[in-house]
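Then we have chain A:
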Amino acid sequence: MPLTMAKAGETVVIRKIMGRDEVRQHLAELGFAVDGKVTVVNQIAGNLILKVKDSRVALDRNMAMRILI
Partner candidate 1 sequence: MLAYLAENLPTIIGAGIVVAVLALIGVKLVRDHRRHRGGCACGCDGCPNAGACHPK
Partner candidate 2 sequence: MDIRIALAGNPNCGKTTLFNDLTGSAQYVGNWPGVTVERKEGRLKGRRDVVIEDLPGIYSLSPYTLEEVVARGYLVKERPDAILNIVDGTNIERNLYLTTQLMELGIPVVVAVNMMDLVQKNGDAISLDKLGQMLGCEVVTMSALKGQGSVEAALRAVKAAQEKKEAALPNVFTGSVERAIAHIEESIAEVVDKRSLRWHAVKLFERDRKEREALDLSPALKERLEAHIAKCEEELDDDAESIITNQRYAYIRRVVERAVRKRAAGHALTASDRIDRVVTNRLLALPIFAAVMAFVYWVSISTVGDWVTGWTNDVLFGEMICGNLRAFMEGAGCAPWLTGLVADGIVGGVGSVIGFVPQMLILFLMLSILEDVGYMARVAFIMDRIFRKFGLSGKSFIPMLISSGCGVPGVMASRTIENDRDRKMTVMTTCFIPCGAKMPIIGLFAGALFGGSGLVATSAYFIGVAAVILSGILLKKTKLFAGDPAPFVMELPAYHVPAAANVLRSTWERGWSFIKRAGTVILASAVILWFLQSFGVVDGALQMVEDNNTSLLAAIGNVVAPLFAPLGFGSWKAAVATFTGLIAKENVVGTFGVLYGFAEVAEDGAEIWSLLAQDFTQLTAYSFMIFNLLCAPCFAAMGAIKREMNSAKWTFTAIGYMCGFAYAASLIVYQLGMLLHGGGFTVGTAAAVLALAALVYLVVRKNRHGRAAGAATSVRAASLE
């Protein structure tokens, strides 16, 4: 299911990242890689703040939907 379904405070594992190469690479560079862990800090209307590899990244809903957990 997409990352937007995760609840605040949950830690999940990334199974797959969909989308074009550039977008996926950019996410990868930030730390979103398959088998990596991600914690949801907070959610506003689908926009997420996530903890990934010790750093905090904010994603909008569309981006978050591409990350499947």
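How these were chosen: all candidates are chains of the complex that A comes from, given by their letters.
Basically, contacts are C-beta pairs under 8 Å (C-beta built on N, C-alpha and C of every residue); 3 or more make two chains touch, one makes a residue touch a chain; residues count from 1.
Given the structure is predicted, the values throughout are model-derived calculations rather than measurements.
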{"item": "Touch-positive candidate for chain A in this complex, from 1 or 2", "value": "2"}
{"item": "Chain A residues touching candidate 2 - in the complex, by the definition given at the top", "value": "8-9, 11, 21-31, 33-37, 39, 41-45, 47, 49, 51-63"}
